[in-house]
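This report concerns only the one structure given below.
A single protein chain has been omitted from the complex, and every remaining protein chain is retained in its original position.
The chains carry the letters A, B, C, D and E, assigned in the order they are written, with residues numbered from 1 in each.
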Amino acid sequence: MRPSGRTASQIRPLSFTRNFTAHAEGSVLVEFGNTKVICTASVVEGVPRFLKGQGKGWITAEYGMLPRATHTRNDREAARGKQGGRTMEIQRLIGRALRSAVDLSLLGENTITIDCDVIQADGGTRTASITGACVALVDALSYLRNKGVLKVNPLKFMIAAVSVGIYKGTPVADLDYAEDSAAETDMNLVMTETGQIIEIQGTAEEAPFSFEEMQQMLGLGHNAILDIVAEQKRVLA
Amino acid sequence: MRPSGRTASQIRPLSFTRNFTAHAEGSVLVEFGNTKVICTASVVEGVPRFLKGQGKGWITAEYGMLPRATHTRNDREAARGKQGGRTMEIQRLIGRALRSAVDLSLLGENTITIDCDVIQADGGTRTASITGACVALVDALSYLRNKGVLKVNPLKFMIAAVSVGIYKGTPVADLDYAEDSAAETDMNLVMTETGQIIEIQGTAEEAPFSFEEMQQMLGLGHNAILDIVAEQKRVLA
Amino acid sequence: MRPSGRTASQIRPLSFTRNFTAHAEGSVLVEFGNTKVICTASVVEGVPRFLKGQGKGWITAEYGMLPRATHTRNDREAARGKQGGRTMEIQRLIGRALRSAVDLSLLGENTITIDCDVIQADGGTRTASITGACVALVDALSYLRNKGVLKVNPLKFMIAAVSVGIYKGTPVADLDYAEDSAAETDMNLVMTETGQIIEIQGTAEEAPFSFEEMQQMLGLGHNAILDIVAEQKRVLA
Amino acid sequence: MRPSGRTASQIRPLSFTRNFTAHAEGSVLVEFGNTKVICTASVVEGVPRFLKGQGKGWITAEYGMLPRATHTRNDREAARGKQGGRTMEIQRLIGRALRSAVDLSLLGENTITIDCDVIQADGGTRTASITGACVALVDALSYLRNKGVLKVNPLKFMIAAVSVGIYKGTPVADLDYAEDSAAETDMNLVMTETGQIIEIQGTAEEAPFSFEEMQQMLGLGHNAILDIVAEQKRVLA
Amino acid sequence: MRPSGRTASQIRPLSFTRNFTAHAEGSVLVEFGNTKVICTASVVEGVPRFLKGQGKGWITAEYGMLPRATHTRNDREAARGKQGGRTMEIQRLIGRALRSAVDLSLLGENTITIDCDVIQADGGTRTASITGACVALVDALSYLRNKGVLKVNPLKFMIAAVSVGIYKGTPVADLDYAEDSAAETDMNLVMTETGQIIEIQGTAEEAPFSFEEMQQMLGLGHNAILDIVAEQKRVLA
Partner (left out) sequence: MRPSGRTASQIRPLSFTRNFTAHAEGSVLVEFGNTKVICTASVVEGVPRFLKGQGKGWITAEYGMLPRATHTRNDREAARGKQGGRTMEIQRLIGRALRSAVDLSLLGENTITIDCDVIQADGGTRTASITGACVALVDALSYLRNKGVLKVNPLKFMIAAVSVGIYKGTPVADLDYAEDSAAETDMNLVMTETGQIIEIQGTAEEAPFSFEEMQQMLGLGHNAILDIVAEQKRVLA
């Protein structure tokens, strides 16, 4: 039995609030249960130096947590003077995943910066971030098309993400903090709207896992992501 | 005429959402019009080294802005590797103001850390932060009293803050961004619930100002703060 | 009775040594009693990126204390790898105050950097810094006029600064360290030579203060600054 | 056809030089073809603060590349003043993988630090690091047993790692730089000596991949790792 | 002919102002011609962690230059966020030289920190720093003896330093900036009061130098240092 009473394949209530803040070209509050992340997409003309003059665009991401998004307060990274390894790992993942969803050669020499800031954490902040960021990105691309900067939509496909894992011996989808902190295995999946894999990151926390267990987790993740994409499309319609 | 259509003494719609996030001992979303700040108060046992063994508590504050809280995106301070001078100045002000409102010798050897994170900026973020932080602080003190850690309330008085300034030659209260960025003079006031001064910071942005203009601004600020304190008390009731 | 035996309105012996060091375009040792600050003004052609091409100049300031300027040694900020919040706050204040005294559009695309380095501290280092820096700035502007770079004097007015406060219940001017560390209230005033306000920063250290007390402090500060400006003008004559 | 002329499942010549440097408790030069990494294991008494008093040990890892390990010189991270995101990500992976192979409660309050320094890079530096580090770790554990610090061997199983990917549409094992920089998909696998999964990290570089492709890569990786473990055991025999 | 008109062996006018600032246990303004350095010695009880419990003392040094001590302004190291290589090299040299002059086992578990801050630079700042620091150190040791902390004087010998070099083919002593910036060879010598060598650092700036040239420079340096020590002793008498 899961702490939340959910079935093994059941994801948490999912919600997207578009236009959550006023200034960004895309701004989404995404909620996976009690995990809440503000995802903004900021558009600027120009690209980083290594891309200049190639006619291509760029997408990058940054991730942060408010110090008291968690059960006990974490040091503010700005005050400590550097981003931790976990933060860097997550923001690299978010940026990579979103770039895979866009044909950068159709974006022109524009840069879209995605900021994912967790205001309340209850497990799965990186997968919620990717999922919400995709919606914010779509809004930012619409902004560019409405302004006439882009003539065609550079989005190749929607992407969404979810965590799966093995909790007390059973594969489950969309782990909350109570499960995540006790799981034997934790796997993050990023997939396209048609269920192809963009990124898979699985870690044996307590014990190695078998190919069979991985198949089960992949199956759970696949189904969850299809549901999540459906919700993304509903709120964007 | 003010850009917002407000009268000279009129403050923006004010709102406090208590328990805005789940984990902190005090958590308040404060809104001064379109300026929105999440203020959390986090309690931990123990005090910084310089206070150890004195039986007194400590209150400190940190301030941040989400990168896209503003019209154009600002660099993330955690990524730049340091907090800017403006951030440091503001968080020192917030901490100093809140410490003045509490009898630290009645707090026991506990530390309360206030985090003020601006999610949307439209002028007056530091005064909104102080005002919201005071509500979060009161909630955290209630938490300590309910848990039996504190027997008496160490709060000496409520505090609140507002900005005043001279905009197109006229003293006005609670400047929004449109006014703030064009004001001749900008003054931040922190006062007690009875209208005594905790902190005054006035800067001639465009031209020096006279004693007389200062009196007018003080008067506007005084009235505004009494209104703000009334609202703080209403939501805490 | 003040520890120094001064009357409430009496400032400390004040001295300016121009050309204190050899290389800077303006170099002043300013002494407010035992507080001693070396203020240099360094001129370079060109302006920061955000001002380029506008035909305007720029003035900025940096502040530091020698590690043993104080009763006990402070860590060297260069060795710690960052400037503290207090340092940042002070140097922002100095720069802002000096910029207000100069018509930057008459300065051409030149930058003047003011360095204020405290070699001995006895209270009031920031107000001494502003006061000495103004003299160094005037010397640097004369240098530019003598070299023919500037045809008109871009100085709008002299500025000077002083601290005032409430010490053992009595408003006093120009607090030394013995007073400053025990004052109920501390206020820094920057004014023009004609007594208009450039910056006011008042902090209730021990107890909130009333409008009436503020008026008294303002009066003391006003008189002190007029005396200080007279001395600035005398040494520059 | 692979640039190196290898078959799809063929790994590069593999070599381990134990006792490569003189001082470390374990020191291994691992070579996967032209990728060469010095892996040292350093033992110290004591554990990080968060583990103190629990009777458990700790294993952590750091990763670096000599500036000219690569085709063109990279900035030295020590000179830039921080480790990059890629470095952090890799060293977190190495540490996590090695901790999973050891029963930390049997290690006593000792810390083993693994340093993986790439002296020549030709693709697969992180998987070579893990593979070599495991041999260095075994040597360090033997050292502790020979010294009588440990009575039982805390090693649960050997681990090894390899990269697999899809290169020009074909799944291949152990990609070198020529393949890695052009691969559609890149996956790093860490497994136990019995072929269970410790970590899987797959990234769609150019195009999403299917479940079927993932199975093929897993199969290749599984076989490669069994071969690599056999070689680890041979050199340790 | 030297730019200053001095003979080859002639050093610049030398001056020591003791008690230059008020708070430090030793405080000396040292002037070698136009090179001016404030040297303070600060005493605290206790020693760094690596010396604890050994009954020995410690002496360390830090070095800095005011940004406009030089012909053109240098960036402030505190603002840049790190000390440069030249600064580190110099402060390591100063500390090492002073430690050699003191029997640390007679100092008790006390630490003396020497701060050398250059307020005006005209060549030879590191040798002036060592020379002035030795006087400040003697004053700090006297302070400790007067307070009864030390029963015997731990000073083994006075030390002093000077630069020598080859300027336009001729060996000269105590180079000023005009010479230093054009010298073929630059050598810094630290010696005891009896002319034994503590440190020698010679660098061929323009061309290698011969053993014979080195002997000539050593001879000049030896004589200069004996004169400098005589002046140190005179001001300390």
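Brief remarks on what is shown
The definition used in the following text is that a residue touches a chain if its C-beta (ideal position, glycine included) is under 8 Å from a C-beta of that chain, and two chains touch if they have at least 3 such contacts.
Just so it is clear, the structure is predicted and the values come from calculations on it, not from any experiment.
Taking every chain of the complex into account, the chain not shown here touches D, E. Contact with the omitted chain, checked across E:85, E:148 or E:169, is made by E:85.
The missing chain lies against chain D, touching residues 21-24, 27, 34, 36, 38, 40, 42, 44, 62, 64, 66-73, 76-79, 81-83, 87, 113, 115, 117, 119-120, 122.
Touching the omitted chain from chain E are residues 82, 84-86, 88-89, 91-92, 96, 100, 157, 187, 191-192, 196-204, 208-211, 214, 218, 222.
Convention: only the chains that are shown with their structure count from here on.
Taking the mean of all protein Cα atoms as the centre, the chain whose own Cα mean lies nearest is B. Looking at C-E and B-C side by side, the one with more C-beta contacts is C-E.
The equivalent interface to A-D, defined as the listed pair sharing over half of its contact pairs by residue number with it, is B-C out of A-B, C-E or B-C. Set against the Cα centre of chain C, the chain with the most distant centre is D. Centre-to-centre separation of chain C and chain E, using mean CA positions: 33 Å. Distance from the chain B centre to the chain C centre is 28 Å, each centre being the mean of its Cα atoms. Centre-to-centre spacing of chain B and chain E amounts to 50 Å, using the average Cα coordinate of each chain. The set of chain B residues touching two or more other chains comprises 81-82. The touch graph of these protein chains is an open line. Here the chains touching each other pair up as A-B, A-D, B-C, C-E.
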